[in-house]
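The complex appears here without one of its protein chains, the remainder shown in place.
First chain written, first letter: the chains are A and B, and each begins at residue 1.
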Amino acid sequence: MSRIDKDKFKFVSEQEKVHEEFRPSLTYWQDAWRRLKKNKMSMVGLVGIVLIILFGVVGPVLTPMSYSDQINDFKNLGPRLSIYEIEADTYITISPDYSMFIIEKNGNLVEKLEELELSGPVVTDDARTDFVNVQSPSEQRKLNEEAKKTLLKAYIYNGEEIYLDFSGRVDKDLEHEYVITYKNREITERTKSVMNKRYPFGSDNLGRDVLTRVMFGAQISLTVAFVASLVNFIIGVTYGAIAGFEGGRVDNIMMRIVDIINSVPLVLIIILLMVLVGNQGLWTIVMAIGLVYWVGMARLVRGQMLALKEQEFVMAAIALGVSKKNIILRHLIPNAMGPIIISMTMMIPSAVFTEAFMSFIGLGVSAPKASWGTLANNALSGILTYPYQLFFPAIAIAVTMLAFNFLGDGLRDALDPRLRKG
Amino acid sequence: MGKYFLKRIVAAILTILLIATLTFFMMHSIPGGPFTRERPVPESIMERLNEKYNLDDPLIVQYYDYMKGLVTFDLGPSFSIIGRDVMELISAGFPTSAKIGLFATIVIVIFGIPFGIISALKQNKPIDYTVMFMATLGVTVPSFVIATLIIYVFSGLLGWLPSFGIENPLGYIGPVIALSGYSLSFVTRLTRSSMLEVLRQDYIRTARANGIKEITVMARHAVKNALIPVVTYIGPMMAAIMTGSFVVERIFALPGMGGYFVESITNRDYTTIMGITVFYAAFYIIMILIVDISYAMIDPRIRFEKGAR
Partner (left out) sequence: MAKILEVNNLKTSFFTHLGEVQAVRGSSFSMNEGDILGIVGESGSGKSVTALSVIKLIDEPGKIKEGSIIFNGRDITNLSNSEMSDLRGNEIAMIFQDPMTSLNPVFTIKSLMTEVILRHTEMSKKEAVAHALHMLDLVGIPEPESRINAYPHQFSGGMRQRVMIATALSCNPKLLIADEPTTALDVTIQAQILELLLRLKKETNTSIIIITHDLGVIAEVCTDIIVMYGGMMMEKGTVDEVFYEARHPYTNGLHSSIPHVISGSRGRLIPIEGSPPDLMKPPPGCPFSPRCPHAMKICLEQAAPMFNLSKTHTSACWLLHEDAPEVEGYIKGGDQID
């Protein structure tokens, strides 16, 4: 047995005993925000959303072209262009449909060259386009044969002829992709690859700037999404609050109606509405989405109401004579805000998707206004030749939805009262 | 239990009829809608329409004729494709759509559920993160983005898959992946969270305390409970596959019902739109009914609540 100092066996006073540390108590929202901040993915999502909004709102102001400006000459050019030096400080570039352009070394397009008629066995543009929309394997075979003939085009520049042999594009066994002949010189190596300065994301089939259109599409897609979600919120919360709070027969009937609406895929209803009302503009799609998807929110809010109204603070409020409207507005709904916010955050990407979906099947906003879905739809036929026209809007949609989903996931964890520790 | 099923079946039939009625009145009553004379319509179609629908008759009679037709599966002639009946289009397209939908469903079940379970068992380990990352992408990236990516990469760049049609059996791969992408990811996430929830439950602890082998606890006690929420998802999954098929069939140029539906929308072929909508609605309601019934069979608590007392 070890020796213990006899001094230790003296009684201690209350102050000498260890006191518990008290951590400051946080409100529900402070605690939730703190937890959200810690979640890296949600913060990435939040930042992403802010950036996308800026992209859509500020972007179009900064670009030289508007979403509807067309320069037909410069249609269907990609975001990166290979340039060829045909003589000192003069460069040309070739588009996927074999038009030739004078371009500056830094990527600034100057002008389209006029084409010369050639006689001889030449395969024209149409055959090239047909390559993409081939309807059957036999047609494909026929075209492959055609392509084995020499493919040649000619242009005029400053009075001189430029010949372009592009058989190498089709017949992969040939040495060079392009053989350009100018002033009796053959140019086969490209000088370099530059960014298309005029069209950073490329141009579409009417010569419109894809970047500007994607930015504008952000405006459209996001506006539709936010406003539709807002309509959903207002209708859904009101409906659900009344149903949940009243309970009994009122609740039964109201939920019956919701069940009937829910018994068909909501997309079908939206399609029907859009088909019937026709395209009256942006607000058609907004109202169509808003008037259909509220059922989810209504269900959620009703559930919350049913749970909350049994709690004592509600009885207290009633005993104090607070009016029904005020009980719902000032006591119940604020307490249900957690799930409501989460629901809203997830509704927005849903709306983006629905709007894109509608536009994709031809029922969205009308030209020249374009949402991302419309852009994707228009670009579909040219996907193999001009993939960038589809990629940029598709990526925009995907990134937006990802951002909102990350944020939504994080919010769900942050607002879950069971995880509270503060 | 029998009473429960009967009630549900009757409710389903009533709902279908209600939807058909609503669709009918929507089509007929909205000014500027299809059956008003405001839209110019080719003579031959007008003739057939009048013949079929007696557009000069009072609305009620038209409604009666319509409903009669419905019961005999006669949905009328196509509004824009001369000489074709709506039902013809549906019968031509449905088998293809159903086949692809079925393949997609099989893929979802065979991959989604096991991946979800594995993720749950190896929570927070690398495989969990990988699977969850892919699944998150799958639920957020829309099906038409996935579809176009597949075409560009696998058909355009690599040439492994045909870019359209299903004459070549490989042509099924792209559509099935694009169609199942969302639901597969959703089922994976759902199974994982459900499994995690179940593994926390007291009855799992009881099973272990009674000495049941761990693998039996997982495979028997846990999985059976974990699958219950997944079964409830099958309904919405049907909806997702259905609506997904519109886009996928269009992009891959497949001769399915979804493709015809989108075409009819583009052409404003109103009778076809109406007919296919009612068909889809009816199909969906029946699927939900089947799901509800299977749900009652799996979870005894539901069975006994609704039933045979």
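Keep this in mind: a contact is a pair of C-beta atoms (placed from the backbone, for glycine too) under 8 Å apart; a residue touches a chain by one contact, two chains touch by 3 or more.
Quantities reported herein were computed from a predicted structural model and do not represent experimental measurements.
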item	value
Touch criterion as defined above, residue of B:Thr130, B:Thr206 or B:Ser294 at the omitted chain	B:Thr206
Of A:Val12, A:Val61, A:Ala88 or A:Leu320, the residue in touch with the unshown chain	A:Val12
Of B:Ser119, B:Thr136, B:Asn225 or B:Thr277, the residue in touch with the unshown chain	B:Asn225
For subunit B, residues in touch with the removed chain	201-214, 221, 224-225, 228, 298-301, 304
Chain not shown, touching residues in subunit A	1, 4, 6-12, 16-20
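Note that in this section only the chains that are shown with their structure count from here on.
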item	value
Inter-chain centre distance, subunit A versus subunit B - centres from mean C-alpha coordinates, in Å	24
Subunit A to subunit B touching residues, read off their complex	137, 260, 263-268, 271-272, 275-278, 349, 353, 356-357, 360-363, 376, 380, 383-384, 387, 390-391, 394-395, 397-398, 401-402, 405-406, 409
Interface residues, subunit B side, partner subunit A - complex	15, 18-19, 23, 26-27, 30, 32-33, 136-137, 139-142, 144-145, 148-149, 151-152, 155-156, 163, 167, 239, 242-243, 246-247, 250-251, 262, 265-266, 268, 270, 273, 277, 280-281, 284-285, 288
